[in-house]
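Below: the structure, in structure tokens.
The block that comes next holds chain A.
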Amino acid sequence: MDSTLFIVQLINGIQYGLVLFLIASGLTLVFGVMGILNLAHGSMYMVGAYLAWYFVQHTGSFALSAFISAVIALCIGVVVERTLIRQLYRRNHLDQVLLTIGMIFVFNALQSLLWGNDPLGVEVPEALAASIPLTGIIEYPVYRIFVAVFCIVVAAAMYYVINKTRLGMLIRAGESNREMVECLGVDISRLYTIVFAIGVMLAAVAGVVAAPISSIVPGMGEHILISCFVVVVIGGMGSIKGAFVGALLVGLVDTFASVLVPELSSMMIYVFMAFVLLLKPQGLFSS
Partner candidate 1 sequence: MLFKKRAERLFMWVFFPLALLMPMFLEQNEYYVNKLTTIMILSIFVMSLDYLVGKCGLITLGHAMFYGLGGYLFVILAPEYEAVNFWVYTFYICAISAAIALVIGLLVLRTSGIYMIMITLAFAQMTFYYFSGSIDYGGTDGVFVYVKPETSIFGLSLFDLDNPTHFYYLCLLSLFNTLLFFKVLVRSQFGRVVDAIQVNPGRTTALGYNIFVYKLMSYVVASALGAYAGYLFTLQYGFVNPSMLSWTTSGTALVMLILGGIGSIYGAILGTITYEGLHYTLEHWTEHWMLFMGGLIILMVMVFKKGIAGFLEDLLEKRDGK
Partner candidate 2 sequence: MENNVILETEGLCKYWGGLKALDNLSLAFHDKQLHGIVGPNGAGKSTLLNMLCGHYKPTSGEIIYRGESISSIKPFEFARRGIGRSFQKTNIYTNATCLENCCVAVQRLMGGSFNFFRSRYSQKMLDDIATKALEKVGLAHRRDYIASQISYGEQRQLEIAMVLATSPALLLLDEPMAGMGHEESQLIINLLNTLKKEYCIVLVEHDMDAIFELSDQLTVMVDGQHLVTGSVDEVREDARVKEAYLGQGDEVY
């Protein structure tokens, strides 16, 4: 591999990793604060992508669609938390797994009912449709750079919120000690609703942002979900920082494996994960 190709692949890997982070961050946030493993997280990603497609069809504006989709996702999050997830706080992981599997079924069925099963696509917004020449022949799409920057902004915002704001303080406290937060006179159930809704919104926003550079198909959620699992397991469940590092590592491993060991590339991230766990059973950044 010559050095230009190496650099291009490096960019590819980082860019893919950043998108993975955006999706995985919600999963790990919800788990970290609430102790809930949401298998339906991938479905939220799918819902985001479909919503984006739907609203782009109707409004023609990508930014507006993104906003509406995020708001709808937030509402879905609140409703799901209030009606279903709430029942699970004192239950074991198995019940969480089953309930969220049930949710996957429901979301998939609704998707098929509402939007059909044909592959759909969203055009890249006009302002970002250009490409930058990278080497003699390869250009790099501006939109992908935008996505990368957007993911970094989200990561920075999450870092800020968690470390510098009152909500963040509660989130951190909630991670370490639930009772303590309750003793502080905070309505923990409201905190949970907010956190879960934000988690759902992050997944949906990831779906929206990824919509123009992916194909919107049934089952897209499950596929991405498994990759997210790998990310959060490597990073350490519940750790946002871990998710960030894990996502970048998975992005890079996947990209370089595709080039170096193409036949085995789909297995490589799992092999990598097994390797990490061999050294650190709780992931790289577990608390």
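One rule holds for everything that comes next: a contact is a pair of C-beta atoms (placed from the backbone, for glycine too) under 8 Å apart; a residue touches a chain by one contact, two chains touch by 3 or more; residues count from 1.
These made the cut because all candidates are chains of the complex that A comes from, given by their letters.
Here the structure is a predicted model, which means the values were calculated and not measured.
Novice: Among 1 or 2, all from the same complex, single out the one that touches chain A.
Specialist: 1
Novice: Considering only the defined contacts, which chain A positions touch candidate 1 in the complex?
Specialist: Chain A residues touching candidate 1: 31, 37, 84, 87, 92-95, 97-99, 101-110, 112-113, 222, 226, 229-230, 232-233, 237, 263-264, 266-267, 270-271, 273-274, 277-278, 281-283.
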